[in-house]
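Excluded from the complex is one protein chain; the other protein chains are retained at their positions.
Chain IDs A, B and C follow the sequence of writing; residue 1 opens each chain.
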Amino acid sequence: MQMLEEYRTKSYRNDLRPPVDANLVKDKTAIVGIGQTAYSRNAERDELDLACEAIKKAVDDAGLTMADIDGLEALTLDRVSMPTLIGSLGIENLRFTSEVSFGGGGACALVMHAAAAVATGAANYVVVYRALNEASGHRYGRGDGYAEYLTAAPTLHYGYYFPYGFLTPLSWAAMYTKRWMHEYGIKLEDTGWYSVVLREYAQNNPDAIFYGKPLTIEGFHESPMISAPLRLYDCCVDTDGAAAVIVTTADRAKDMPHAPVYIAAAAQSSPIETEIQTSYNRPIVAGLPETWYVGQELYRQSGLGPADIDVAQLYDPFSYGAMIQLEELGFCGPGECVDFCLGGDRIRVDGDLPLNTSGGLLSEAYIHGVNLVTEAVRQLRGTAYNQVADAETAIVTAGPGLPTSGLILRK
Amino acid sequence: MTTPGEPEAPTVPHPALWAVLYRSSTPFWEAVARHELSLQRCSGCKTWLMPPRPMCPRCQSAESEWVPVSGRGKIHSWVTYPESPHPAFEAPYSVILVELDEGVRLVSNPSGIAPEELEMDMPVEVVFEDVSDDFALYKFKRAG
Amino acid sequence: MTERTLKDKTAIVGIATTDLARDGGRTEYSLACEAVTRAVEDAGLEMADIDGIVKDISDGIDPMYLQKAVGIDNAQYCSDSHWGTSALMTGATAIAAGICNAVVYYRCLNGGSGRRAGNDFRAAREMQDEGLDLLRYDFYSPFGLLTPDGLAAMTARRYLHVHGIDADQVGWIPVVASEYAAKNPDAVFFDEAIGLDDYTRSALRVDPLRDLDCAPGVDGGLAIVLTRADRAKSLRQKAAVVMGVAQGTSTEGELLSNYSRPDIAALPEVRLMGEELFRVAGIDRGDINVAQLDDRYAPYVAMQLEELGFCERGSGVAFCEKGERIRVDGDLPLNTGGGFLGGGFTYGLNVIEAVRQIRGTSSSQVEDAEISLVVSGAGGPADGLILRRD
Partner (left out) sequence: MPLEYVPGIPILRPYVDPDNKPFWDAVDRHEFVLQRCSNCDVFLQPPRPMCPHCLSMDSLEWVPSAGRGEVYSFVVFEADRMAYPGMKIPYVVVLVEMEEGVRLTANIIDSEPDEVYIGMPVEVTYNSPMEGLTLYQFKKRAS
């Protein structure tokens, strides 16, 4: 076995993948409803409550009733138990449920798994949701929570990190980011534009956590260093909230209240030697092979390329996590993403590649990437707060640096 | 070092103190602490909601009310543990499923009824036992 | 337009178990690796052919770590399903939708020796920590209703009461399971068959459930390989074509503690799942030659027979009485490998036995078995498969 040979040689093997004409997801499935709660720093409600509201709104948005729903897709990380959720929503019989692990890496896989279910008749209308109280409740991303309930690392591989005070996803990511900066000679003073542009987007989005709180490039560079090279404003915004989408078949979608947003491609990738942000024993640490695989598969299925994409929603747990994806997805060359974002014009709403137009996870909300899917849907419906003119295709990705997933959506 | 087969000797709280993790059920437990039994009911279609929840499964309304109930009912089923799975419980002990007059069912323990005396449809009524200063449990005794 | 169905699109082409033992002393990681490599080999495939990984959420070994050891270079579909063997259905959707070519399902547990025994309070607490059903446990654990056995016993008592069933007669289910298990070298429990007396003398686990009503834990791993039905023809083994696959849930559904629904002595999830399963497969229950039902708890077997329509409500125990109908030459040979009662509680073992019946390699082979039914998840969300010979 040649480990990650396709990635190392940048030669994607179409012959290893199922033929595109056998793919029942491509163009045959669609997103027909979206819903979300208010995004806040403290919802004063639990995740079950938030999930119910977002799902109800998505069902309403699709012009359906709860009785139509027969599929449910959740992240394994979600604290809401499925039976409890089903009991609150009053869904009589779910014909299909599945869960996706890998945290934020599963955000688009949720949609993909739902699409596979409707494409094969396993269900008619599948709800995809994520609810979390990341701001006010238990924080996945913080080191201080662990001491309260752990005495030892929970798995074999974490045993090589946790005893060394190395137990937060952002610090794990800082490790590969630093290596990437080293290999490509990135200068810290050139960074920050990504965060600034996303904050600009948030100023037009009243749902965004950072609505009404603009950020200048100077303000960015004055923000505290969390863990070099990551500053406070490189990092996503802990949020309480929930978002949901409804997936069905393309033919059902035609007769629904909103113009359908078709799934032109859906992909998931878990490359070998990948861990959750600690994939330090892959041949290349300064890169995101999972994003490259997802990108290649999305382009193979859709027949589109980077030049065909009108707007991108790239999962940004921290700025570099989104920016390096620009390289892996072919929007710029290796080591060029900081230049790509320099000054911000290319990623603004009238730029070459409008990026994370709701403010993304940095400035809108951190709903584990399901809010990037909803923003892509709004762009293709033409109802976004920062609407890209004539947007017809959107790419959406899930968490970088761990097994991930992605979608290409089209009008 | 920790090995998976041999867990740390745990300091085990009473399982009652694991409760009230969801906000939906907080009013229920607050009432129990006041020695009252109060159940959640949908404001729209008047469906009883037990366990408590943020949305009514019948009409999807998010509005609900808390209604004091009599605490009278009858035994719908029960089990008896001949060996205790937890140090807080002394075996043999029974767990009963009570169907309240309102039709809602609650899991509980019998109060003053020995395991061998339990019978299907036995009329029972609620009693309360304090576990801590701000936490109580509801149990059921033979109805008078 | 392509017909949207899972019927006949996929096939189980590889199965394997590790040694199953009451106390194996190996890690779940190691068990998973062995089971997966053996199942892929059984199928006559290379590891490079595997591009999807599905498993149960409660299984400890994440696909990422499986990949590190068994060398799956890039998994294009990964799913953690929640209950029973429902991950096999998600795997089937992935293949049928053209997302991947071959999916491996695996399960590995130290149920005999390790922390997943399920019936001690630490495991119960752990379940809470994993957020499985926080709200519901709030209303059970304070009263010492802490174990799955206890949750099931509550339902079992009501079931026996409502239908006026003599509890001792439930014993025919473990008795017949022991007969099958004694013939199956993979089944860890029951070196020889027991009689009904042994059942009525067995200790009460949680009254009314006896020890012999409850499937014991076991250490071991298993794996199942699923691929496209058209590709299955050229592989090493006789394919078990997935004729139908389905899941079912119902409102007021919980995991074993469905106490808020009108009739707690019923398994509506199994009924709904069964209706869907037979609809997808396009056959009638009378076409089933052999069945593997979920016997984690013996009374639930009787309830499943009723919900699936093999007998009238309340007559499931009578159906099994004396064992004649459910033995290998009976109307409905049932749990022919010894079930979970004889082999240990591990979802997937039932599927493997269902596949063996199609291959003709069961230790209690049903003559000319063409169509094989398997059900998992009784007492919670249910799932099932109908397999057929190619």
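By definition in this document, a contact is a pair of C-beta atoms (placed from the backbone, for glycine too) under 8 Å apart; a residue touches a chain by one contact, two chains touch by 3 or more.
Note that the coordinates shown come from a computational prediction; the quantities given were computed from them, not determined experimentally.
Between the chain not shown and the residues A:Arg8, A:Arg179, A:Arg381 or A:Lys411, the one that touches is A:Arg179. Between the chain not shown and the residues C:Leu20, C:Ala39, C:Val54 or C:Val70, the one that touches is C:Val70.
Checked against the hidden chain, the listed residues A:Tyr12, A:Tyr158 or A:Tyr184 yield one contact partner: A:Tyr158.
Along chain C, the points of touch with the absent chain fall at residues 25-27, 29-30, 33-34, 37, 47, 65, 67-71.
Against the chain not displayed here, chain A makes contact via residues 1, 3, 142-144, 146-147, 150-168, 170-171, 174-176, 178-179, 182, 224-228, 272, 278, 280-281, 285.
Note that only the chains that are shown with their structure count from here on.
Put simply, the chain farthest from chain A by mean CA position is B.
Inter-chain contacts peak for the pair A-C, counting C-beta pairs in contact. Centroid to centroid, with C-alpha atoms defining each point, chain B and chain C lie 31 Å apart. Here the spacing of chain A and chain B, counted between their Cα centres, is 40 Å. Among all residues of chain C, those that touch two or more other chains are 134-136, 251-252, 260. Counting only residues that touch two or more partner chains, chain A has 48, 84, 87, 90-91. Against chain C, in their complex, chain A makes its touches with residues 1, 3-6, 16-20, 22-25, 28, 48, 76, 78-84, 86-87, 90-102, 109, 112-113, 115-122, 149, 155-157, 249, 251, 266-276, 293, 297, 403. In the complex of the two chains, the chain B residues touching chain C come out as 4-5, 7, 10, 12, 14-16, 18-22, 24-25, 50-53, 57, 76-82, 84-86, 88-89, 93, 95, 97, 104-109, 115, 120, 137. Contact residues on chain B toward chain A in their complex (touch as defined above): 1-2, 8, 22-24, 51, 53-58, 60, 62.
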